[in-house]
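Just one protein chain is left out here, and the rest sit where they should.
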Amino acid sequence: MNTAALILTALAATFAIACLAAAAVAKRRKDNIPSSRERLREAYLHRIIRALDSGGRGAGKIEADTPRRRMALAEAMHLAMRHTYGSDTSVLQEAVDRNSLDRFLLRRIRLSRGSRRAYLLTLISSVPSHRDMASLLVRYTRSRNRDVRVSALMAVMAANPSMAVRALAAYPYPLAPFDTARIIGLLRRGLLPIAFEPLLTNANRNLRMLGMAIVRNFGIESADKSLGNIIASDPDPQTVREAVYTLASLGRPLGRAKIRERVADFTPRERKELCRFLTLAGYSTRAIRALLSEEESRYAEELINSHKRDLVCKQHST
Amino acid sequence: MNSGKIVIYSRRGIVGRMIADMVGERGARVVCCTSTRQTVAACMHERPDLVIVLAVAPFMDGSDFIRRIRFDRRRRPVVYVVSWQHSEQTVLSLLDCGVDQYLTFPLCMSRLQRKITVETNKSDEA
Partner (left out) sequence: MQTAQYVILSILAVALAAAAVRVVRISRAMRRRRFLAPETAGCCESLGFVGISAVCSGVNSIEHIENLLGSEYDRYELIVVLDAERRPDDFRNIMTHYGMIRVNTAESDELPSARIRALYRSRRRNYRRLVLVDRAYATPYEDLDAGAAAASYDYILPIGPSDYLVPDAVETAAIAISDSPRHVEALRSAADAPCAIFHRETVIALDGFSPRIMRRIPSRSVTRIRTPLVFRIGNLRRTRIKAWSAIFLLLAPLFTIEALLFDETIVAATAATAAALFAAARYTATATSPDGCSLKTILCYFSRMKEFFRPQKFTIS
């Protein structure tokens, strides 16, 4: 009994000390007190920006000889690459090669788990690396952890942009909206040379979803025919829903017979959601009436009217 | 070489300082802030030529942010908003309330620098 009590006391004391230490670290983070790695990261970021700005001149050699410095350099590169585009990244490639940054990150990825691994994969997607990196990372696209496999997919696509579509087609899990938003981020940086039309007509669901996300994000109105074809013929209800919403977000006409037919297959809840979406997208009552039932259209009309004020005095106004 | 003054607001200090590195190389004096209160105080103190805001919420929450940073009618700083992609309605709202330029991430560094050089030269001439 005494032994059990002593063991429990020791465990409790250790746990308490660990929690207090973690609380101290959390407090520093909350108070924005930079750690030494964060200070290093900022210093590297400054040099990277100077290097990108001057085309490699004036920044000197960017060196990172310890693991802490390499992590800081990788984080700085990620920040710079995430927020900029169009600069000549050969100076960064030089820094990566000199410091074996990609191999360092790969080793760290192998040894880590969970969010930490996902974070390291995100870093490696921003670090200019060689094409063979894609084949070394592809195994992580089958991880049980969602964040890991999506980050791995992005890293594979970034490492070998010419095989990006193939990598996405081979990805065995359905992409969620947040995943497509992150992939669009790669597109915006100019890392992926993807055209939307082949994606919209592709048999692979993930590619079609990405194609629609591209259409939406870049406001490509000329895609309405392809979207109409998806609505008319795609067997997956979620893809059809996505296509209808994408058309609506572009403000395209929705009164076509095939669209009406597919929308009629939506559940009452989904139709009501669509009603609200169309109202906010600026569709008129007439356009909504052509698509939905009388009751749903009445609801839409009330919602549309609630964004307006009658000038003719039907009711008192303040 | 221009001597313009720029105030940058970003909730994430490191991103603000990164933008400061991009724009500060041309000789402008740059002050980075991490809260709207700090930004307003910096604007009152520095009387900047340009304010770069890396967020849209300060213009949409009723805190009258743009009126407070443009408190001096004689010296009205140019306001750039740089943020991730927003909807058309949000962009129009920003322009309606007086924002001069809306830019999205990722940024083209050279383009941003050129725009800022033009703005700071304009204010020098004025």
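The chains carry the letters A and B, assigned in the order they are written, with residues numbered from 1 in each.
Basically, a contact is a pair of C-beta atoms (placed from the backbone, for glycine too) under 8 Å apart; a residue touches a chain by one contact, two chains touch by 3 or more.
Owing to the predicted nature of the structure, the values given are computational and were not obtained by experimental measurement.
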{"item": "Chain not shown: contacting residue from A:143, A:226 or A:279", "value": "A:279"}
{"item": "Contact with the hidden chain (one of A:9, A:135 or A:162)", "value": "A:9"}
{"item": "Residue touching the undisplayed chain, where the options are B:56, B:69 or B:112", "value": "B:56"}
{"item": "Positions on chain A where the hidden chain makes contact", "value": "1-2, 4-6, 8-13, 15-20, 22-23, 26-27, 30, 82, 114-116, 118-119, 122, 146-147, 174, 176-178, 181-182, 185, 217, 245, 249, 269, 272-273, 276-277, 279-280, 302-303, 305-310, 315, 317-318"}
{"item": "Chain B, residues in touch with the chain not shown (by the definition above)", "value": "11-12, 55-57, 59-63, 83-87, 89-90, 92-94, 96-97, 105"}
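Heads up, the rule we're going with is that only the chains that are shown with their structure count from here on.
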{"item": "Chain A and chain B, separation of their C-alpha mean positions in angstrom", "value": "26"}
{"item": "In the complex, chain B residues that touch chain A", "value": "13-15, 17-18, 21-22, 25, 34, 85, 104-111, 113"}
{"item": "Chain B partner contacts - residues on chain A that touch it in the complex", "value": "32, 38, 41-42, 45-46, 49-50, 52-53, 79-80, 82-87, 188-189, 217"}
